[in-house]
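One chain of protein is taken out of this complex; the other chains stay put.
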Amino acid sequence: MNTYGRNFRVTTFGESHGKALGAVIDGCPPGIALAEADIQPYLDRRRPGTSDLVSARSEADRVEILSGTFEGVTTGTPLALIVYNSNQRSGDYDALRDLFRPGHADYTYHAKYGIRDHRGGGRSSGRETLSRVAAGAVAVNILGCCGIRVAGSIREIHGKTGHAEMEAEIRSARDRGDSVGGIVEVIVTGCPPGLGDPVFGKLDAAIAAALMGIGAVKGVEIGDGFAAARASGSENNDPLTPEGFASNHAGGILGGISTGQEIVARIAVKPTPSINLPQRTVDAAGAEREIRIGGRHDPCIVPRIVPVAECMTALAVLDAFLEREKYRGFLEKEE
Amino acid sequence: MNTYGRNFRVTTFGESHGKALGAVIDGCPPGIALAEADIQPYLDRRRPGTSDLVSARSEADRVEILSGTFEGVTTGTPLALIVYNSNQRSGDYDALRDLFRPGHADYTYHAKYGIRDHRGGGRSSGRETLSRVAAGAVAVNILGCCGIRVAGSIREIHGKTGHAEMEAEIRSARDRGDSVGGIVEVIVTGCPPGLGDPVFGKLDAAIAAALMGIGAVKGVEIGDGFAAARASGSENNDPLTPEGFASNHAGGILGGISTGQEIVARIAVKPTPSINLPQRTVDAAGAEREIRIGGRHDPCIVPRIVPVAECMTALAVLDAFLEREKYRGFLEKEE
Amino acid sequence: MNTYGRNFRVTTFGESHGKALGAVIDGCPPGIALAEADIQPYLDRRRPGTSDLVSARSEADRVEILSGTFEGVTTGTPLALIVYNSNQRSGDYDALRDLFRPGHADYTYHAKYGIRDHRGGGRSSGRETLSRVAAGAVAVNILGCCGIRVAGSIREIHGKTGHAEMEAEIRSARDRGDSVGGIVEVIVTGCPPGLGDPVFGKLDAAIAAALMGIGAVKGVEIGDGFAAARASGSENNDPLTPEGFASNHAGGILGGISTGQEIVARIAVKPTPSINLPQRTVDAAGAEREIRIGGRHDPCIVPRIVPVAECMTALAVLDAFLEREKYRGFLEKEE
Partner (left out) sequence: MNTYGRNFRVTTFGESHGKALGAVIDGCPPGIALAEADIQPYLDRRRPGTSDLVSARSEADRVEILSGTFEGVTTGTPLALIVYNSNQRSGDYDALRDLFRPGHADYTYHAKYGIRDHRGGGRSSGRETLSRVAAGAVAVNILGCCGIRVAGSIREIHGKTGHAEMEAEIRSARDRGDSVGGIVEVIVTGCPPGLGDPVFGKLDAAIAAALMGIGAVKGVEIGDGFAAARASGSENNDPLTPEGFASNHAGGILGGISTGQEIVARIAVKPTPSINLPQRTVDAAGAEREIRIGGRHDPCIVPRIVPVAECMTALAVLDAFLEREKYRGFLEKEE
């Protein structure tokens, strides 16, 4: 299941230390102006090596469009996007070949497939999100043509909310050889009402799946989220007025369908599992071992997850948008 | 999108005040003993009218198997499950024909379809979950044959965790004409490692979609969930030992694949939107109106959501289980 | 895989001698006037017992809409259609419990599932097509609203093409206790250009799958079909003129996409496998047996397959129509 979406279908491929990563998009509308320059900025935002707070692995991460456009415009045929890997210091990982890194998918991939590319996590690496960001950036572009914007921001790092405190938390974690997590919020503006499908294609369920599918995410909230569980109905219901809804506790979605308000989603991002401290683990033979992960790692993945969360949300919203388009002609006929 | 699952595919139908609700299950394994008596207990648990804390609507909600079994055993052909509606006091809803109830999907269905069955919420009614519970109970039975158990419980009502306090919160809400929400936890035991598919078919993403697709749910957590966002990597990583994982902060899923530990999911349930207090709203023409919802409603939907959450989780897990089965022969050949 | 379609998704259920057969349609556009009377005529056309040339089993086969309409109009929610079985002379089949009827799916169902409802073929019975016809009749109605008509006709019976000869062939087969097959043609008129999706969702591939999925069908042709394999390019190419195509060897589809001309499909229908003559077979234990099938059977299934072929074609065309709708807004924006 490396495909996301029913209408705007994204299939990703590639391992952290393989030849290339990429995505094929099937169902891209024709007639959209699209070039590498529309996609590259999103890749640059998730790229490592951009500040002292993130991993120093310095990949160029240049995206190339292999098919699906003609003279700078999408043709409706599959878009193939590719990013070649260049800076593959696979040797860094030789010591880890038979060890399961705690908090990583090493053990579960081994349990599932019996075989795995151990270099940098292979397919389970955070580097896989590069494919999603490339594809999601195309979705962001198309949504933009329809007046829909998707913007993410950091709300918390290790429980702290102020900008200086958040940076300090990351630096402190890095200096201790440890890591920290945080909370990211994504807001969609300009979304028309009527997107999302009952009962199993609800927009909030689609967003939840999209966001929970990002490696480090352990929780998803829509609107007031867990706080809604502690409110009363009279507080939590959003009154309707002739000018629109008077509040937005629901986060822009009712019964799985967009209300036309801002869509608000928040995710809990766990601390990066790669830490420079000794940890207990076992090897493939089940024997007790100690592991200390060297190499180039992020003390906090949260900043780099922001564009990934935007892109995954964009994919979910665009998919619902195209789904609704199918029936628009019938609704207009009716009126 | 009224179908859930890729392998064990459940398609539901029916409105709150239509003739019947039901589900068709495609992809049910053959050779499983199955009768109405295996499904009915789950419907009874979600049924209204069972205590003074839930809605008094008293439907019999008797499930009937229309196809897919022969002499008490599944044949591998589609299972059709049906529950006829009997106690349809649709008259209760005449006053609501042109009004949008705050917190309900009335407005969004209107925006999406232009037409809706307004009686009791129609398809967006909580009564639709009856179809899922019928189908989910079949999944629970099949998982049981494979040694996998799914059990839900209430963790909080309106912020309270003790049993007596939770009951008091519901009674107090009912007496005020208001409503309250809460938190439900679902635990899966006996799940083998290796279930779930990278990168878009992750088990946690599937569970998140399954649970967020329940009407009143506004948040989903796996394992430590939002608390993980406030922990450090050294605290949050689960060490591996020769005897297994030393802790379970991850909630039984790493990289989207089950670890073999208990799977732990929690959901935030919003307070029931139907409250017996005056609320501001508009009618279909956009004019300002006041609404006060009579009829038979739950002051707290949380107890009745427990079996729904169990059933949706069971559907997600069974689907991943069948997905893994496809490749089992290849893995065994390899060994 | 009891679901057909990506956009207008039909899931069927039911066995020949079970309680009921039916279909759930997910993805039906809202706002379409629809009642049982719109569907029933198609069921009546495929019903047995209507002349001396077809099976005498006399089922009423009354369809009932259980959900998805409100006050006579579709709401966009799932349409559940059901037909209860009444005339179940299952006793007729007791002698066949452990025997595999030649030409039927008895052996293959046994090989696949290990268990089967042997009564009248169970799920593999031609009676299953009743569900498809019910669902397909809805598709025919919707296409009709869009100016698209689907009409089938018999072209050959047992190699004969004249009406009197064809009837004589059927009567002769019946009198001999034997059966005959034939060829059915389906023509779609009013289909706009642009339906069908490269490369695996081609309209001709979708029609081929839809028609080959009818039990007795062993071949499918589009346009000139097998005759095209014997023509030269200069004969087979359809010239374009300012007034449109000058011929239609292609059968209305080029590169998997409709040209706007008539779509022409033909199917080869094998002779009914149930014959009243002694045949060699084996039982479930593999022992040699002779079988002579009594009961009520059609000496020629071709007349009753005509509405089934129309309905399956309608489902394929409607699905492609809805697929194209998704991108129509983008194309109009472009112009």
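In order of appearance the chains are A, B and C, and numbering begins at 1 in each one.
To be clear about the criterion, a residue touches a chain if its C-beta (ideal position, glycine included) is under 8 Å from a C-beta of that chain, and two chains touch if they have at least 3 such contacts.
As the structure is a computational prediction, the values presented were derived from the model and not from experiment.
Here one chain is not drawn; of C:D61, C:E221, C:E310 or C:E325, the residue touching it is C:E221. Residue in contact with the omitted chain (choice from C:L81, C:V150 or C:I275): C:I275. Taking the complete complex into account, C:A208 is the one of C:L43, C:A137, C:M166 or C:A208 that touches the chain left out.
Residues of chain A that touch the chain left out of the display are 1-3, 9, 11-15, 18-22, 24, 26-27, 30-31, 64, 66-68, 70, 73-80, 82, 112-117, 122-123.
Where chain C meets the omitted chain, the residues involved are 1-4, 6, 12, 100, 102-105, 107-109, 111-115, 123-124, 128, 132, 156, 158-159, 173, 178-183, 193-202, 204-213, 215, 218-242, 246, 250-251, 253-260, 268-275, 277, 279-282, 286-288, 323-324, 331, 334-335. Counting the whole complex, the residues of chain B in touch with the unshown chain are 6-7, 27, 29-32, 76-77, 145, 198, 322-323, 325-331, 333-334.
As a working rule, only the chains that are shown with their structure count from here on.
Comparing chain C-alpha centroids with the centroid of the full set of protein C-alpha atoms picks out B as the closest. Centres computed as Cα averages put chain A at a distance of 43 Å from chain C.
Counting partner chains per residue, chain B shows two or more touched chains at residues 1-3, 12, 112-115, 123.
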